[in-house]
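Can you keep this structure in mind? I'll have questions shortly.
Every protein chain of the complex appears in place save one, which is left out.
Moving on to chain A:
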Amino acid sequence: MKHLLLFVGLLVTWISSSAQAQSDTPTPRRWYVPQHAVLQTAGGIGLVAGGAGYTLGSKRRWDVDALVGYVPGKYTGGRAFSIFTLKGTYAPFCLPVQTRWQVQPLTLGLLTNYTPSAMLNRSRDDKYPYKNYYWWSSTVRLGVFLGGRVGRELPVSQDGRARMVSAYYELGTNDLYAVSLLPNTKGLSLGQILTLGLGVKVDF
C-alpha cells in the first residue's frame, strides 16, 4: 500500500506540475516531457499500474509507455509486487466518430516487464548446478496483445495542444503461457492462456 500511495503521489505531482508548465509557459514542450499519462488494471502488469509515455511516428500510430504496477500482498501470498513494464502499441487505424470521438478498432502491442520481488525464487540463482537448469527467467516476462481504444477529445490546452482522454483494452498473453500452449494443441486452448488489461490514457 505504501508503494501505491507513493506512486499515486508522484503521479499527481507530476501531472499538476506539467499542467502548471503549460499555462505559465506556452513555449513548445521539451522533447523529454511525456505526452500522455496512463493507468491500467490487470493484463499481467499489476492490480493497478500507472505511467507515462510518448506517441511517435509521423502519423502518430505508435505509443510507447513505461508503467509501474502494484500487486498487493493479499494476491501474492506474501509481500506486494512492484512490476516495471515497457510497452509499445501500434494502432494501424484511427476512425473519427462524430466530432469529438475517435476509435482505434485494433491495436497491436508488445511488452516486457520486470518483477524484482524478493518473493520470487530466481530461476538463475547460484544454487542451481549449471546454467539453464531452468531455461526461463522468473522475473522478466515478454507479452503480446491486441486490443482497441476509444477516445474523446478534450478542449485544447492554452498553448494549442490537442488533448484527449481514452479508454482501452488489451487481450494478450505472455511467453510462458504461449510455450505452454504451443506443444499442447489438445490439452489447452487459446482462451485458457489469455489475459485482459483495461486502462485509461490522457493525452495532454
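Side notes on the structure shown:
Throughout what follows, a contact is a pair of C-beta atoms (placed from the backbone, for glycine too) under 8 Å apart; a residue touches a chain by one contact, two chains touch by 3 or more; residues count from 1.
Methods note: contacts and distances are computed from a predicted model.
Only one chain is not pictured, and the protein name UniProt records for it, out of "Peptidase S8/S53 domain-containing protein", "ABC transporter permease subunit", "Ion-translocating oxidoreductase complex subunit D" or "Phosphoesterase", is "Phosphoesterase". Only one residue from A:L106, A:L120 or A:A162 touches the chain missing from this view: A:L120.
One chain is missing from the display, and on chain A it is touched by residues 15-16, 19, 22-23, 37, 39, 41-48, 50, 69, 71, 75-78, 81, 83, 115, 117, 119-121, 123, 125, 127-129, 134, 136, 138-139, 141, 154, 157, 163, 165, 167, 174, 176-177, 179-180, 183-188, 192, 194-200, 202, 204.
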